[in-house]
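Quick one: the structure is below, questions incoming.
Excluded from the complex is one protein chain; the other protein chains are retained at their positions.
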Amino acid sequence: MTEMMSLITEDGSAPAYSGGLSDEALLRCYRTMLLVRAFDDICMKLQRSGRIGFSVPNKGVEGTQVGAASALRSTDLFFPSYRDFGMALYHGVRPAAMMNNMFGNAGDSAKGRQMPVHFSFVDPIKYFSISSPIGTHLPQAVGAAYASTLRGEDTVTLVSFGDGGTSSLGFHSGLNFAGVWKSPVIFLCQNNGWAISCPSEGQTASDGYAIKAKAYGMPGITVDGNDVLAVNQAVAEAAERARRGEGPTLIEAHTYRMGGHSTSDDPTKYVPKEELEAWAAKDPVLRLRRHLDSRGLWSEDLEARLVKECSEEVTAAVREAEAQPAPALETVFSDVYESVPDHLRRQGEQAFDLARRKGDAAAGDGAFPL
Amino acid sequence: MTEMMSLITEDGSAPAYSGGLSDEALLRCYRTMLLVRAFDDICMKLQRSGRIGFSVPNKGVEGTQVGAASALRSTDLFFPSYRDFGMALYHGVRPAAMMNNMFGNAGDSAKGRQMPVHFSFVDPIKYFSISSPIGTHLPQAVGAAYASTLRGEDTVTLVSFGDGGTSSLGFHSGLNFAGVWKSPVIFLCQNNGWAISCPSEGQTASDGYAIKAKAYGMPGITVDGNDVLAVNQAVAEAAERARRGEGPTLIEAHTYRMGGHSTSDDPTKYVPKEELEAWAAKDPVLRLRRHLDSRGLWSEDLEARLVKECSEEVTAAVREAEAQPAPALETVFSDVYESVPDHLRRQGEQAFDLARRKGDAAAGDGAFPL
Amino acid sequence: MATLTLLQAVNDALRTKMRQDDSVLVFGEDVGPKGGVFLATEGLTAEFGAKRCFDTPLSEDGIIGTAIGMAANGLRPVCEIQFQDFIFPAFDQIVSEAAKLRYRSGGQYTAPMVIRTPYGGGIRGGLYHSQSGEAYFAHTAGLKVVIPSTPYDAKGLLIAAIEDPDPVLFMEPKALYRSVKGEVPEGHYTVDLSTTRTVREGKDVTVFCYGAMVPVCEKAAAAAAEQGVETHVVDLRTLLPLDEEAVLDAARRTGRVVVVHEAPRFCGFGAEISALIAEHAIEYMEAPVRRVTGFDTPFPNTLEHHYMPDERRVLDAIEATASF
Partner (left out) sequence: MATLTLLQAVNDALRTKMRQDDSVLVFGEDVGPKGGVFLATEGLTAEFGAKRCFDTPLSEDGIIGTAIGMAANGLRPVCEIQFQDFIFPAFDQIVSEAAKLRYRSGGQYTAPMVIRTPYGGGIRGGLYHSQSGEAYFAHTAGLKVVIPSTPYDAKGLLIAAIEDPDPVLFMEPKALYRSVKGEVPEGHYTVDLSTTRTVREGKDVTVFCYGAMVPVCEKAAAAAAEQGVETHVVDLRTLLPLDEEAVLDAARRTGRVVVVHEAPRFCGFGAEISALIAEHAIEYMEAPVRRVTGFDTPFPNTLEHHYMPDERRVLDAIEATASF
């Protein structure tokens, strides 16, 4: 494995950190991580009680998400993975907007068409529509970056994916095209130890993941993914390089998925207990807390206040989401194309008719405003 | 680029060669290269005169083909590319068998179903059926090797592909699986400078191609592809490693496509003249000839005799191929499945009937022996 | 005889063949220690070892590409694609390679292999955990496409698929994995590919269906019977090569046809059934050939119950066809 960049030391100090996070930004990072944890927590509970169908644990990987997000501008482009709650939250996406997606309700920006955790936002940041097939968004990110460059913008595109994602076709074509085009793209590989039940050593025989950059003629960096400052610095440097026209970077963030793959998964079947325990000690939230503390930015009071705020925020988000109705039936038929073609209009009309007859037409159903 | 292994020196000697080619084998290599050149030549002529539809120039790349083939056993498995005439010929595939494919006639082992140069042989070597889509055969080779290993055989599998092929999905999945499985596979990347009109520098930003091995945890070797001894030695070493259970190797053979991509291509539109001239001086046939000469194995007489023999052999092959009829109409319908399903039988019967009515039913047409 | 779920029947088929034939092996994402995300391969690594049942890197192209090479070199691989929605990265390997290998090599190389994959909706899986892609594959000469709807068929057809000399795409209706149960003989038996199954006899309307739509059609047929309409329900089981004669016989029998599938309508598999009838049995038809299908949209999430054909939609079509 290429040498791993780690900045927050045992005592919480980070003498080697040269990135630009202000005290305020650091606190924002910390608060975002607590918010991720609260959001993650409540989703687990909602799923267990059957109020939502699915979620993916984010516990353990918040440091990477927030470290990366905090190194970029809100005008930059994000091509996230499903496990990147923190990237959206750091840049001000409302928990309620995300919660609407978890419920797949009428307020969901994806109109209830996608599974939970498949977010899509254009505001306040461009948070590209997540799809389930692994790796497809890598070349897409490279194409989006090409468009930015062609228009002369200095936008950077961040694309995030897992250790499993490195085996996908999109990894290969995305990094190869980015290398040839010298694209302003940051490839953030979140090596969280597992791809569902496949350990990251079973995914590839390469010596770590950052080294794969060599196959594409770009720098490859390994960073301690549980160290917000290290991730922030690595991403900030890559972004600088990208904005200077020096091309893409592959960053492997070494972190750990502390829960199951998803709410459908039982990790106790395959995750060694000792491994989980070892990583629990490296919790990224504790890690950043120690750093804040060492800078005099943290107190028990602050902690209590932040935890309470975050908890209230996500509870409010749940309330807001639960108040929303299901999407209107017309949403099954719209947005297939910009305008609804005749055959779909006919199919829609039959569906409305049937829903009316069955008496389960919800508000708005049957009026095809398109 | 990783350092390039080159063994035949300016004066024709090869002091560093430690591979096992006997004098006899060396002469067989040389003769095979002349045979490739004769076969290649006549195919160009046959295409220009409209007697066959298509061919791919092999001039310039014979050294790599023959160097690799001569390092393997005839019980090893070959997953070749379309531009590997020499691998088949070295191991005793009859020129006439190949010529039948060029003509797509009834004698063609692929029954006239494939374009020219898409060979397929099971005898005298396993020369896997070539398909046009680039890169698909890499994971297939890895699978075939898995089968050999599972049965406890010490077979090695060689898979050959171009610089363009490294961008394909199959390259990524093939090398990745081989790394994880420690497959006894040799990945031979023939970097011949071009993928049709895309120069090899336009294919990837990596520093050469051998370095891509690092992404898959296997050794990557760069070898002078116009130096039969260097290729032979590199492949022999990789084969040894594979047979010892030490896994796969990526070998980049640096060579040059001295003709167009195919008979449909006009390379003068994009190949710089100086480049072509520079490589002409490095012709692999001349290179091996100098070595043979330095060992006292070559003479003008020998050359004349070999050239004559090869020319006669390919002329005889053309005669044999031209004597063959077109494939029987039934071959359109057979081999889709092991046995012909009803719907295909009906479609075949209609086709026979039509052919009879149109009066162009060839011998054998209409008798469905399946 | 044991009563098994469809999922257990799949597991039983794999176990039966792996015991019988050393050349059969199982691999894919998470099929090893975890036993697959639906547990179809549970216990196989424990019984047969990690050389014969194992996890792969996350690459469907790699899974199917290597399976082709194994099959061409004497093994009988049964690989799993975790959800049918994720088969598309391997589309080239399936359509260009597995399906065409025998033909293009003049029969010198073949790819006797099985690709197992769960398909279909009903689990709130949204666009990418719900699709029914059979039509993409049924248009591919050289491939076989099999979809069971009962535990008995699942085991018998899967064993037949593993023994088949050609590549078989074996699509498992995930909505039925645990919801249907049935008697399944122990040990080895096969159900012939390219045969249909008469689910229910009837003289008024013929319904063609397969996979997860079979129980839906059965319910609709039962409801129709209450109104005096006798429905003949045919489970197609093998879509390619289809038993066209059986389809035409069943269609001619009633002169009234409804075709049901979950997949979108346009260019879906139902179109081929309609086309066969329009070409070879149109004189027998006393009513339009209706299709009840998923809509021509991506698969939605929250409203999937509106998207998927249900008993009500099938019954509507049966009634309309019967009374035409």
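In this document, chain identifiers A, B and C correspond to the written order of the chains, with residue numbering beginning at 1 in each.
Here is the rule we use: a contact is a pair of C-beta atoms (placed from the backbone, for glycine too) under 8 Å apart; a residue touches a chain by one contact, two chains touch by 3 or more.
Please read these numbers as outputs of a predicted model, since none were measured by experiment.
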* Over the full complex, note down every shown chain the hidden chain is touching. => A, B, C
* Asked: Which residue from C:63, C:79, C:99 or C:260 sits in contact with the chain not drawn here?
  -> C:99
* Asked: From the list B:32, B:64 or B:203, which touches the chain that is not on show?
  -> B:203
* Structure fact -> From A:5, A:33 or A:110, the answer for touching the chain not displayed is A:110
* Structure fact -> Where subunit B meets the left-out chain, the residues are 53-54, 104-105, 112-115, 118, 131-135, 164-165, 167-169, 195-198, 202-204, 264-265, 269-270, 326-327, 329, 331-333, 336, 343-344, 347-348, 351, 354-355, 358
* Structure fact -> Missing-chain contacts on subunit A, rising order, are 77, 108-111, 113-114, 118, 120-122, 128-129, 131, 133, 136, 138-148, 150-151, 169-170, 172-174, 176-177, 180, 334-338, 341-344
* Contacts of subunit C with the missing chain: which residues? -> 85, 88-89, 91-92, 95-96, 99-100, 103-104, 126-128, 135-136, 138-139, 141-142, 240, 242, 263-264, 266-275, 277-280, 282-283, 285, 287-291, 295-298
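Keep in mind that, in the parts below, only the chains that are shown with their structure count from here on.
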* Among the chains, which is located farthest from subunit C on the basis of C-alpha centroids? -> B
* Approximately how many whole Å separate the CA-defined centres of subunit A and subunit B? -> 46
* Structure fact -> The distance between the C-alpha centres of subunit A and subunit C, rounded to whole Å, is 35
* Asked: Taking each chain's centre as the mean position of its Cα atoms, how many Å separate subunit B from subunit C?
  -> 39
* Structure fact -> Multi-partner residues in subunit A (2 or more other chains touched) are 167, 169, 202-204
* Asked: Using the touch rule from the top of the page, what residues of subunit C touch 2 or more other chains?
  -> 56-57, 59, 61-62, 89
